[in-house]
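I'd like to ask you about the structure that follows.
This view holds just a subset of the chains, kept in their places.
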Amino acid sequence: MVGVPGVGKTSLCREASSSTGYRYVNYGELMLEIAKQHEVASTLQGIFELPLDSQYRIWREAASRIADQNDVLVDLHGLDKSREGYLISLPLETLKPEIIILVESSYDTIIKRRINDRERARPVEDWKTLKQEMELLRTSMAVCSTLLNSYFRILDNDEFEESANTLKYYL
Amino acid sequence: MVGVPGVGKTSLCREASSSTGYRYVNYGELMLEIAKQHEVASTLQGIFELPLDSQYRIWREAASRIADQNDVLVDLHGLDKSREGYLISLPLETLKPEIIILVESSYDTIIKRRINDRERARPVEDWKTLKQEMELLRTSMAVCSTLLNSYFRILDNDEFEESANTLKYYL
């Protein structure tokens, strides 16, 4: 499951996981768990401040751990955004998802969610930047599904109950 | 030649094939021919009801047969749509087309053609779903042309005569 921050991906994943046999894995949380085990960082922010090759090792280890499991629902952004630009965050060489589900929602809804979700300190972007990010994520995920020969679905998350039911139907 | 159902791809292919040296091959019909030879199915619907690995074997055999030929105009959707999601249907590992021609048309024209073409029982979708399907097909074909280093053309099929002439000019 991929989608931009604020699209409501995590809530949908948790709901779908709790009512199906799929185990929920949050990619960021798994990276944090690994960083703590190696005693290199104790927060997500701490990971992002590590040298790039250390971050990369943690990211790869997370991918390997997920690849060893079946019936797992992985929650990740799909496309990271930094000062240097966008970078694909789906570990193409390690993970081969059966289905890539891209969660989308209206720009307004996403921006509202980001404003309200102050706890997670999400970036509040203008409409144009968000549009660009969502278009690139869609393109990138279409690329990944072609390369990996995975099914590709787009799930509109306009109304939570309905989207959660649609998601359970796919799984 | 790729395009969504109802875009008028088959008529264009047949017309262009009859007036050029290119032999017309319909991917679905070739799969049916193979299924009949192996006595596993006698209709396209029958193929879709086979186990996935059997369908895959037929699909791969069709690709191999086409790969052995020159000057051939292959007619296929490019992107299949099932309950699980979209799945690329261009056999990337076997076929290396010189040119990928994506046929497009207005949403209205496509929906009208689908409604009128009851014989082939085509799905009549709403505007939004069709738009998504066409955008994904375009992205997927751009991916394939990049991976295969094939030329990529978009052919608007708004007026048949004109589109057929444009197509003959490409070939």
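Chains here go by letter, A and B, matching the order in which they are written, and residues are numbered from 1 within each.
Here, a residue touches a chain if its C-beta (ideal position, glycine included) is under 8 Å from a C-beta of that chain, and two chains touch if they have at least 3 such contacts.
Keep in mind that what you see is a predicted model, and the values were worked out from it rather than measured.
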Given 2 displayed copies, the complete homo-oligomer in this file holds a copy count of 3
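Convention: only the chains that are shown with their structure count from here on.
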Rotation angle superposing chain A onto its copy chain B by C-alpha atoms, nearest 5 degrees: 120
When centres are defined as mean Cα positions, the distance from chain A to chain B in whole Å is 32
Quick one: in the complex, what on chain A touches chain B? 98-101, 138-139, 142-143, 145-147, 149-154, 170
Under the definition above, what is the set of chain B residues touching chain A in their complex? 82-88, 92, 132, 136, 139-140, 143-144, 147
